[in-house]
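A single protein chain has been removed from this complex, and every other one stays in its place.
What follows is subunit A.
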Amino acid sequence: MISIFQNYGGELLYGLGQTLLCSIIALVFALIIGSGFAILEVVPNKFFRVIARVYIEVFRNIPLLVITMFFYVVIPMYIVEISGFASGTIGLILYSSAFIAETVRSGIQSVDPGQMEGARANGLSFWQAMRYIVLPQAFRYVIPPLGNQFINLVKNSSVLAFVAGFDLMYQGNVIASDSLQSMSTYLCVGVLYLILTLPLSYYMRYLEKKLA
C-alpha cells in the first residue's frame, strides 16, 4: 500500500484534485438548482409545479451513468464537443439536484403552514415570506439529509472514471492495471475517498448541532 503511494503519488493526488474539483462544482450547482426546483414545487402556480415535478422525476429515476454517457456520447455527436470531465460533472449536477430538490421540498413542507399564513397576514409577499420566514427554517430541518446527499455526491463522482475524467477512481483503475496490485491500489483509493468524505460528514454534523 505504501509502495503504491510512493510510486503513483502524483497520479493519485491529481485524481484526488479532479474528484474534489468535480465534487465542489457539482455540489454548488446541484444545491442551487435543487433548491430552485424545490421552491418551484411549492409555488401556487400549477404550471411551474408540473415543470419541477417532471424535471425531478426524470433525473431522479435515470441511472447516473446513463445521464453521463448521454452527455459524453450523444451531445458531442450532434451539438457541441464536451470532455469527459464536463459530461461527468453535468451528469452529476442533474442527478444530484433532483435528489436535493426532493430533500429541500420535504423541509419546506415540514415548516408549519401557519408560518406562511402569519407572514402573509403581516403583509409580506409570497416570495418575501419564502425568503425570510420559511426557507431559513426549512434548511435547518434538512441539514442531516442534505449531508447524506453531499456525501453521496462525492462518492458518485466516481462516474467520471467511465468517461476518462481523470478522477480518483480512473487513476485507481489505471494504477491497478499498471502495478498489477489491485488490492492495495483500491485500498489506497478508498482511503483517499474517506479523506474527502469524513471531514464533510463531520462538518455536516457540526452544522446540525450548531443550527438545529
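Criterion: contacts are C-beta pairs under 8 Å (C-beta built on N, C-alpha and C of every residue); 3 or more make two chains touch, one makes a residue touch a chain; residues count from 1.
Here is the rule we use: contacts and distances are computed from a predicted model.
Of "Serine/threonine protein kinase", "NADH-quinone oxidoreductase subunit NuoE", "Solute-binding protein family 3/N-terminal domain-containing protein" or "5-oxoprolinase/urea amidolyase family protein", only "Solute-binding protein family 3/N-terminal domain-containing protein" is the UniProt protein name of the chain excluded from the display. When the whole complex is considered, the residue among A:8, A:59 or A:72 that touches the unshown chain is A:72. Only one residue from A:7, A:152 or A:173 touches the chain missing from this view: A:173. With the whole complex as reference, residues 1, 72-74, 76-77, 81, 83-84, 161-164, 170, 173-174, 176-178, 180, 182-184, 187, 190-191, 194, 198, 202 of subunit A touch the missing chain.
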